[in-house]
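Data first, discussion second: the structure below is written as structure tokens.
All protein chains of the complex are present and in place, except for one that has been dropped.
== chain A ==
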Amino acid sequence: MSSGTPTVSTPGAPPPQKAAQRLSAAPVRALAASRLADPRLRAGLFAAGLAALLVTPLFGLNNSALLLFSTVFMWIGLTSSWNIISGFTGYVDFGHGVFFGIGGYTAGLLVTHLEMPFWYTVPFAPVFGFVFALVVGYPLLRLRGVYFSIAMLGAFMAMRELALVFRDFTGGSGGIIFEAVIDRTLFYYVFLGVAVIVVLGTVWLRRSQLGSSMLAVRENEIGAEARGINTTMVKLTAFCVAGSITALIGSLWAYQTAFIDPAIMFRDVLLINLALMVTLGGLGTVWGPALGATVFILLRETLWETEGEDFLVFFGVALIVVVLTLPKGIAGSLADRVHLARARRAGKEESR
């Protein structure tokens, strides 16, 4: 591999060429970003990255590293699905962790009460997530404004309490213990698969009619309605899709962890991390959530290694700096640069 030369560092860096040298720094970056916007290059990079990730476990990664990778993949799936409701339609779901818990408990209850093998329970988790989203979403999403956000937080806490109170059924605070299969390589591929499908699904959704309707709801709901979009239907679809994906991931995570209880499956740190990661990457963008989740976890890991006990302070400061300098998130700010470059190029061609 000819990667030793210092001129080639990362795919996003400006290529050494005469034209670029004459330009100032900002347009160079914009040019590079615009090149990244080339769909063929993007597809190529995606395929290459995926191929690399597919073979990575063959290089003797230890279980700890495999678990770190699958955690990143899991969060990519979670953030991307949360982004569908909160980013695309603009209805911020503050209680999305409820689906994670529902997924985990669906698996846990089917395994313990019906003695189903775990993998058979996997399809049920998204179904229950879907049904829950439908039941809760139908009344809530007919309303505009913040009611949805607040009510979802309530739904989250209510489900946690229910899981605690119906202890004969759910095991209460004692929780449910699975027959543990701690196979980090297996779950590496499972979560990688989920992440890839969810991200590609988001790419497709963003380009579809439905995706455009979601953005229309976010930008101007009354206007969207006036143009004949059934906004309730659009919001409900986004919510049900997001909910069922999160429930699926919840069930897989429960199995990977081999133990669930209400405090673990309905954990509030999940809600906070979702919002942080997506804001970091770019709310409402296609690649932002995936980027945000990856940067968030790797940054946390790195700071934790280097800063020791005080790493949370550094982590918090780092997040504030990113949000202040990139208010639209990493992907959002990158997209702005691309637009800028396109506009400049268009302007240049016109003046010719």
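Here is the rule we go by: a contact is a pair of C-beta atoms (placed from the backbone, for glycine too) under 8 Å apart; a residue touches a chain by one contact, two chains touch by 3 or more; residues count from 1.
Just so we're on the same page, contacts and distances are computed from a predicted model.
Peer 1: Can you tell which of "STAS domain-containing protein", "cellulase", "4Fe-4S dicluster domain-containing protein" or "Amino acid ABC transporter substrate-binding protein" UniProt lists for the chain that's not drawn?
Peer 2: Per the UniProt record, the undisplayed chain of the complex is "Amino acid ABC transporter substrate-binding protein".
Peer 1: Looking at A:165, A:200, A:222 or A:343, which residue reaches the missing chain?
Peer 2: Checking the options A:165, A:200, A:222 or A:343, the one contacting the hidden chain is A:165.
Peer 1: Among A:138, A:204 or A:259, which one is in touch with the chain left out?
Peer 2: Per the contact definition at the top, the residue touching the missing chain is A:259.
Peer 1: Taking the full complex into account, find the residue in A:134, A:177 or A:299 that is in contact with the omitted chain.
Peer 2: For the chain that is not drawn, the touching residue is A:177.
Peer 1: Name, in rising order, the residues on chain A that touch the hidden chain in the full complex.
Peer 2: 1-3, 8-11, 15, 41, 44-45, 48-49, 52-53, 56, 59-65, 67-68, 71, 164-165, 167, 172-175, 177, 180, 182, 184, 257-259, 261, 263-264, 267, 269, 309, 312
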